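Here the complex is missing a single protein chain, while all its other protein chains stay put.
Right, chain A next:
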């Protein structure tokens, strides 16, 4: 269980960890590589790389269009895996692969997990693989010592929350609100309360993603969440302010851990 240990060690150093996201191939591999370097230089703790899918139902408009744009260029899953392999050997950061279930299904679920392990990936996040439909995926990952990150929401009742915690590994990806990726989440007391409950009831590491927009949101999560995940906002910052803007954005977030 490598990633759990790594997270435990990292948590000792920081009040909250940061996981950032990139869609592989968007806008192209070279740009991805520069962004990942920027993540690394800014002390990002975990990196989530998304293999594009034609029908990404958990994604909002921004990511949906980027998924499509990559596929229109003819980029294949094997190209994405090669890129991830290169990144994982270049940077000593835990990499997680996010994609949709059909990508694993066509590759062969077990073969895909084996391949992830081979290329140095620490885990996978598959938003349309509910625990009751994709047991093999969760069980085989666990058996191979790879994290199969399961997803919980404020609507998961206590029994289901426990099942989610039991079947998944690595950490729990907590989606704090209804909807898809992209739009802003307001981290009010109710949401923070939900996160706290999920943490207490499962005793697991909780990563919170969907709608985190900047340092204020991350700061608000300190003390409740273990990991903050930033996705669409990074793509937006890159598109409007470029790499130097991203550098500054991540620097601002890193400072959250230093503030009293």
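By our rule, a contact is a pair of C-beta atoms (placed from the backbone, for glycine too) under 8 Å apart; a residue touches a chain by one contact, two chains touch by 3 or more; residues count from 1.
Heads up, the rule we're going with is that contacts and distances are computed from a predicted model.
A.B. asks: Would you mind picking the UniProt name of the chain not drawn here, from "PTS mannose transporter subunit IID", "Tryptophan synthase beta chain", "Molybdenum transport system permease" or "Recombination-associated protein RdgC"?
C.D. replies: From the listed options "PTS mannose transporter subunit IID", "Tryptophan synthase beta chain", "Molybdenum transport system permease" or "Recombination-associated protein RdgC", the omitted chain resolves to "Tryptophan synthase beta chain".
A.B. asks: Can you tell me which of A:2, A:34 or A:76 touches the chain that was removed from the display?
C.D. replies: A:76
A.B. asks: Just one of A:85, A:114 or A:128 touches the chain that is missing; which is it?
C.D. replies: Within the whole complex, the residue contacting the unshown chain is A:128.
A.B. asks: Can you name the residues of chain A that touch the chain not displayed here?
C.D. replies: Its contact residues with the unshown chain are 53-58, 60-61, 64-65, 68, 71, 76-77, 100-103, 105-107, 127-130, 133-134, 150-153, 155-157, 160, 164, 175, 178-180.
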